[in-house]
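Heads up, one of the protein chains got dropped from this complex, but the rest are sitting where they should.
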Amino acid sequence: MRYSGFRVIKEGFFGQKGWKPVWRDPDPKPEYDAVIIGGGGHGLATAYYLAKEHGLTNVAVLEKGYIGGGNVGRNTTIVRANYFLPGNSEFYSHSLKLWEGMEQDLNYNVMHSQRGLINLFHSDGQRDAFARRGNAMINQGDDAVLLDTDGVRKILPYLDFENGRFPIYGGLYHPRGGTARHDAVAWGYARGADQRGVDIIQNCEVTGIDIEGGVVKGVQTTRGAIKAKKVGIVVAGRSGQVAQMAGMRLPIESHVLQAFVTEGLKPIIDHVVSFGMGHFYISQSDKGGLVFGGDLDFYSSYAARGNLPMKEHVMDAAMTLMPMIGKARVLRSWGGIMDMTPDGSPIIDKTATDGLFIDCGWCYGGFKAVPGSGFSFAHLMATGRHHEPAAGFRLNRFRDGVGLMDEEGTGSQHNLH
Amino acid sequence: MRLQDPQSTVSFTFDGRRYRGVPGEPVAAALLAAGVRLVARSFKYHRPRGIMSAGSEEQNALVTVGRGPQAEPNVRATVLEVSEGLEVFSQNAWPSLKHDAMAVNDLMSPFLGAGFYYKTFMWPKPFWEKLYEPVIRRAAGLGGLSGKANQDRYEKAFAFCDVLIIGAGPAGLMAALTAGRAGADVILADEDTAMGGRLLREVEDVDGQPGPDWAAETIAALSAMDNVRLMTRTTVTGAYDQGTYGALERIAGLRRAGKPLECFWRIVAKRSILCAGALERPIAFPNNDRPGIMMASAVRSYVNRWGVAPGKAVTIFGNNDDAHRTARDLVAAGVKVAALVDCRDDVQVDGDFPVYTGAQVVATKGRRALERITISHAGGTRDIRTDCLAMSGGWNPTVHLTCQMNGRPTWQADIASFVPTPGNVPGMVTAGACNGAFSTAACLKEGAEVAAEVATGLGLKPKVTVPSADDSAYRISPLWAVPGQGRKWIDFQNDVHVKDIKLAAQENFRSVEHMKRYTTQGMAPDQGKSSNVVALAVLADATGRGIPETGTTTFRPPFVPVSIAAMGAGSQGKGFAPERLTTSHCASVARGAPMIEAGLWYRPSYFPQQGETHWRQSCDREVRYVRNAVGVCDVSTLGKIDIQGPGAAALLDFVYTNTFSTLKVGRTRYGLMLREDGHVMDDGTTARLGEQHYVMTTTTAAAAQVMRHLEFTLQVLRPDLNARIMSVTEQWAQFAVAGPRSRDLLNSVLDDQIVDADWPFMACGAVDVAGVQGRLFRISFSGEHAYELAVPARYGDSLFRLLTAQAESYGGGAYGMEALNVLRIEKGFTTHAEIHGRTTAFDIGMDRMISRKKDCIGRTAAARPGLIDDDREQLVGLKAVGAVKQLTAGAHLFAQDAAPERVNGQGYTTSVAYSPTLQTGLALGFLKRGSARHGEVLRMVDHLRQIEAMVEVCDPVFFDPEGGRARG
Partner (left out) sequence: MRITCPNCGERDRREFYYQGDALALTRPAPDAGPHAWDDYLHNRDNPAGDTQDLWFHEAGCGAWIVVNRNTVTHAIDDTRLAATVKR
């Protein structure tokens, strides 16, 4: 079924009776060419691109709960390509290009809104670091503009330019940065994959990975054993537990990242704005809620709920940066589980087991990576070769120190990225 | 309509019209008293909406209070207290509440069902950002922010107690009384303006006296106890680990002079008792959202507590016995009961009003307020004229706080509700209606008993006495949605109706989380407090599952929305982070130096002199001071760590790549510190003041990190070492005295003259300055003959003034950060612009500083193949050699003929300066295989600043590479 304005009007006249399930709920088959463990954004996108780009349709996505229930349904919805280290640059650039064609590709409105992102800086040193970043973005073929204080004032007049603790020296403006309706991304990929024959199986928890002689044979699940020639692990937030089923110990520590939304308000913040002297980034959803976030809660956790000190710290940053939102009320705060890696960059790689692949370690940058990760992971699973833009995301880079992508420069302490 | 004439009233305005209200009553009560029915427009369809509840769970009556920077959007009219001059405005309506143009959305509603926007607005592609999204954004949202910076005061506070009791209804009051009498340190918090909970709303006796009287007496008894703190207007918003709770207090009296508006509390309690009561839930029947349709309990609140009749002829529609008391109370108050409609067949109601059993409301009429309803019952359908419909679908225990730590509630079929699952929140127990005990008698009993258990657990000896009270049964037969035509609203705030939920199920959004996200059910300002259970019952029905199997969505804090200003109180303006000032701050400011942030510190950028119009003029002059005469600079912000003990030398050998145990007493050495992952953490000099006594300096930026690292090393990695460390950054004021005349300057201020023979390069020791014992280090960050002189911080201001005055007499003076930066770039000294966390000792040409004779932190990892690869980017100097002399930091380097694209990138610049000494632009940067490429000419491209320059690669030490000036 194709979606369109015409169809919406037609269904309106006929009481919405014609709408079909967005994806089917099939029972698992005994065997697939490929099984994706994890029905989050990355897993669903992987399945979609396996089908679309590689013609691999005898594929199942196994999800222990409901699809899109992890970080794709629990983030601050920011989409950007503003990385500066080789390895990251080309990957996020590719991912952003996929975002730009996603709605037409999926025939699903994910409300990707390229409203522009401004990273503020507050010292000469920060300006130089952002200049390096912006120049790297342009070298990569993406867009960046270095704004001075007046330039920032023109587009963000509501910031506190006079009294803030850390004066605003300027900002790195990324016009193609923006937001998207996060849940819709999962549903859109699910629908696209389903339409191409992929089985999306919810409430199906993988409990074991069958390996014989160093070759993957399938998985054990709460809905029975499923054979598979290839298995991809895409379970950010639970990567360690699933990898352990294959005897792997990952360079990942799990941490909680909180996010917040206020009550609905009339349009007031038209961009994505990020503070440079404390973790705080904000945008306004199309529904009117201010959506914002901060730093990790800092201790390893699987609790998916945030602590009070970090909430306060985020509000503190909001008040020093943009005191005009003081009277907005926080409606809801939530926490997601982040796969934090020792260099803050992800992993898309083969494993020591033949036919077993892993896509993990997205830290708190996984949402914008959904299309790129799915595309590159599908490429790796289908062809056995690393997709060029994601070729740097190797597991052994930590052991060997080759090609580390430490954008924050904070080193091998997982929670500092 | 008011039932009695009030003693005194004040005036307030709603949408510019003046009304009278009783001070302290909710605006909702005053509006109802004045016969105002229409108070708001709904979110999506802009439907007319009235007042629905009498508490913070209000879905419809959201208003904006005040104007200008004081304007506060989305305030619940049901909790907003009336005060003189209060200005209240309706929201989300244009041009007026009565005539709202966007109400056209309601006519379009057949096409705007759940999730319609995912299926359209995709063509043509550019229209999304240019047309569709702006239109959607403007239509969405409720109230608006003023756009002006907050001007009101907010506060944050901590509190500690033995027992936090949340909610002061009958259960909470009894709990507080029991725990308080037993001697526990109690905080009793309630979100209402007065304590008493349901006792203020219902007509019931407790201990033989009217409920409100018993409540008042109990509150008086509690007030008299020193160990009990009573907090009204205080909503406990979140439950966190180890007994920490967040709470929002609205300070009484709007904008009373000097008082904050709100205070956000962090309450730490050994135990807590949740007595949060229950919220009545609506019933989904066609057009159940018209102004005048309210919760039955809210009708009783307005009648019994506030003395206001919400209508002239009230109909009651319910599925439980509790609803019937509404009719009884209305009659007692002299308000006409148009009918009592109960969906159950087997009910007996006595009263002088029509009673319809086995009946349901199937239609309502009235454009901007309810005028009539249609009911269907065994005898057919019947129209009833009524201007107020009191509905009751039963009660939902307020379980929210028990579910904020990932726990789920438990379905209890006999009351058709979720109740708390014991143990969900460690240390928290529940009592009363929030526990599913709905009668007043049961609440009093549970409150007392639970508190007694808690007190016993705290080692106290409580006594339990429970007053007598109403104990009538709550019989309920679930009724979620009435069959029939028309939209039956469930989430009034987000305009979600039964059909939306059915459509979600039809499209396979069958998981309760999918249904929520697809329909936006429960995502409005009330977070589905009243509507979620109804919604999931409808979903359960649509998917053929039971309610417990369908489950709930996740409960998240805060329980009620909390303003950002309250949670971020104190941080507006400068309050966000401490301001650290050096001892020379005032003197520097007096000299007109712009003070710039260096981490939390402020440091002088430069010291302007008369006639200088550009910072570069000042900077160049200050550089020349140091190169030609003498300059003085406050370097106190650098971290200073005192290290003492027999293990001090071994500790330093372990944290530095080079060796410090061989350093002679009275000498200083440059040290390089790695992280355990082999990258550079920090650098600085460490002086050996005694056999077992060192003083380490760190960079300003890394002072705290290095301190932590040293403690880590000592306590975690090397507890075998007997050493102690202490940060003395703030104890010592330290000044660089640099330049060819530095020794002369020092000799003019020191009590005893120094000579080069005793004070060679890198010497250190004690000196006296005007009778004050100080420390002198002959170290240089400028490449000149230089010293750093340290005195106890209390003498810093005097010493800075003395040194600068003396320097001026030698043809020099104070220099700031800009000059300091130029001087260090000329010498190729790195700062955190270069050691930015990704660089290795190898990259900055210091791999030889990693001693092979000993282990140190980072040594093994630094030897990883990737960290010593010849292809790595290495520190180089860059000199402008083309027509463009300006170099910029953050630019990238390319071969001369290569396109400036990522694949051709050779490196980047990190620090730049114009060197007045060498009279050219200089840069430090990193270049692939840089140390082997000196002499090569490259292209520096800064796309952002549109600068391209030809640069020659050279050694990073541009000036005096032999170092003779510093040593001489």
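Quick notes on this structure:
So that you can tell them apart, the chains are marked A and B in the order they are listed, and the count of residues begins at 1 in each.
Just so we're on the same page, a residue touches a chain if its C-beta (ideal position, glycine included) is under 8 Å from a C-beta of that chain, and two chains touch if they have at least 3 such contacts.
All values reported here derive from a predicted model rather than from experimental measurement.
The chain that is not drawn here is touched, among residues B:Gly211, B:Gly243, B:Gly522 or B:Pro594, by B:Gly243. Considering the full assembly, B:Asp855 is the residue among B:Glu84, B:Asp471, B:Asp758 or B:Asp855 that touches the omitted chain. The omitted chain makes contact with just one of the residues B:Ile384, B:Leu717 or B:Ile868: B:Leu717. Interface residues of chain A facing the missing partner chain: 238, 240-241, 249-254, 298-303, 307, 309, 342, 398-400, 412-415. Against the chain not displayed here, chain B makes contact via residues 240-244, 266, 268, 405-406, 426, 676-677, 704, 708, 711-712, 714-717, 719, 855, 859-861, 864.
Here, only the chains that are shown with their structure count from here on.
Against chain A, in their complex, chain B makes its touches with residues 43, 71-74, 110-113, 116-123, 125, 128-129, 133-134, 136-138, 140-150, 152, 154, 156, 238, 240-241, 244, 246, 264, 266, 404-406, 499, 503, 506-511, 513-514, 517-518, 520, 523-525, 527, 554, 556-558, 561-565, 567-577, 579, 596-598, 675-679, 681, 832-833, 836-838, 861, 864-867, 869, 888-892, 900-902, 905, 908, 910-911, 941-945.
Chain A makes touch with chain B in their complex at residues 3-5, 7-9, 11-13, 15-16, 19-25, 65-69, 73, 86, 89-90, 103-104, 107-115, 122-125, 127-136, 138-141, 144-146, 158, 160, 163-167, 181, 183-184, 187-188, 202, 262-268, 277-278, 284, 286-288, 303-305, 307-308, 311-312, 314-320, 323-334, 342, 397, 399-404, 406, 408-412.
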